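Apart from one protein chain that is not included, each protein chain of the complex appears where it belongs.
Chain lettering (A, B, C, D, E and F) follows the sequence in which the chains are written, and residue indices restart at 1 in each chain.
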Amino acid sequence: MSSSSTSQQSKRPLTTLQRSLNRKVAVRLKNEIEYRGKMNNVDSYMNLILLDAEEFNGADAVANYGKVVIRGNNVLFIRLEKEL
Amino acid sequence: MSSSSTSQQSKRPLTTLQRSLNRKVAVRLKNEIEYRGKMNNVDSYMNLILLDAEEFNGADAVANYGKVVIRGNNVLFIRLEKEL
Amino acid sequence: MSSSSTSQQSKRPLTTLQRSLNRKVAVRLKNEIEYRGKMNNVDSYMNLILLDAEEFNGADAVANYGKVVIRGNNVLFIRLEKEL
Amino acid sequence: MSSSSTSQQSKRPLTTLQRSLNRKVAVRLKNEIEYRGKMNNVDSYMNLILLDAEEFNGADAVANYGKVVIRGNNVLFIRLEKEL
Amino acid sequence: MSSSSTSQQSKRPLTTLQRSLNRKVAVRLKNEIEYRGKMNNVDSYMNLILLDAEEFNGADAVANYGKVVIRGNNVLFIRLEKEL
Amino acid sequence: MSSSSTSQQSKRPLTTLQRSLNRKVAVRLKNEIEYRGKMNNVDSYMNLILLDAEEFNGADAVANYGKVVIRGNNVLFIRLEKEL
Partner (left out) sequence: MSSSSTSQQSKRPLTTLQRSLNRKVAVRLKNEIEYRGKMNNVDSYMNLILLDAEEFNGADAVANYGKVVIRGNNVLFIRLEKEL
């Protein structure tokens, strides 16, 4: 699937993630838990590193993690927040 | 599986998605939650970027996201709305 | 697994689907929901496009979709209806 | 894993299926539903086409399908009946 | 991972299965149902053919199958019985 | 991911397993059942052969198997016991 023409206006999902390093993101997992922190890095499988991450169960922050590697296959979506 | 003859009348599913960028779509996930927004981009795994997305739990809009990357393996279907 | 001798009497499943474009089909998903519509296209992963699709929960039609792309990994089976 | 010596006495599972075309089979799916009909074709992923298929929920036949393509990843087992 | 030195004392799991053709086995599936019969053949995916198979739900034999092909991804374990 | 420098101090997980043949192990499966026995062999998929295996449901030994091949995708973890 060639994307040469479209890739100038809008980036593919994995490229968009890769260009959003060091932004604040919210990562919702399949088990409904959400992690919010700075996306230090991400790979094509959506394995990602979050720094200064908060774990949310619904509206409640239930834990804090300094540095956590999330395995990509658990990811439901990644919400990109405004630039830090 | 050659599709040279059929691809002139109707496009393969991934090609159809790729040609529908910037249209409004509704993405139903396996967990029954639905996201409606502008499909900014999509790849062959059905990873996709939605802009100005609303999250629906049944008929109720429960959240708004400016920019969200949905991991393709969670997708049940993508409904294509009329052109914007 | 060579199929040169058998492929003359009966077609492989994916070839049969590919030769059934524009026929009416019923697609049962793993979550037991069924979609009935015209199969506009399908690929080897069973990703498929349905046009004028009705969503059935048991015997009840619960929604209508003009154009929907179903992700193949959710498919339980595809029932081929008589020619339109 | 070489099977040159063993393949003369007994066939590998996929070869056995491929040599059983047009026989009556019973296909049990992971969701416990069973389909019985004539196996028109099958591929290496166990995608298969059943003709004149009956759907069984336990001992009760609950539906009839003229021609249905079952996606292989849902298959629990395929029981081969006596020659037609 | 080279296994040249170890493979002389003990065989790799798939080789062991392949060398156990025509022995009696018990195949436990993920859904807790167990099938006992003669393993006619098996491939590297653990797809296997059982002959004269009995289906057990706990201690109760609930059905008999003359010839059944079990899809390997459902297998929890295969217990090898003494030589026939 | 080069591991030439690290592989001298500590072995990769699959290499560690391969070097632990004939040791006593406890294999916990995703369904919470645990099997304890001598690991006769293992491959890179974590398919493994246990000899003289005991099946534990919590603290209770519920069955004994002389020789069992466990399909690797069911494995949660493998605990290595002291040398026999």
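The definition used in the following text is that a contact is a pair of C-beta atoms (placed from the backbone, for glycine too) under 8 Å apart; a residue touches a chain by one contact, two chains touch by 3 or more.
Quick caveat: nothing in here was measured; it's all calculated off a predicted structure.
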Answer for the absent chain's shown contacts is A, F
Which chain A residues touch the hidden chain?
-> 14-15, 18, 21-22, 29, 31, 35, 40-44, 47-49, 65-71, 73-74
For chain F, residues touching the missing partner are 1, 3, 6, 9-14, 16-17, 30, 46, 72-73, 75-80, 82
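In this section, only the chains that are shown with their structure count from here on.
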Work out which chains are contact partners of both chain C and chain E.
-> D
Cα-superposition angle relating the copies chain C and chain B, to nearest 5° | 50
List the centre-to-centre spacing of chain D and chain E in whole Å, with centres computed as mean CA coordinates.
-> 19
Roughly how far is chain A from chain D, going centre to centre by Cα mean, in whole Å?
-> 42
On chain B, where are the residues touching two or more other chains?
-> 14, 73
When you draw the chains as points and link the ones that touch, which shape shows up: line, ring, star, complete, or other?
-> line
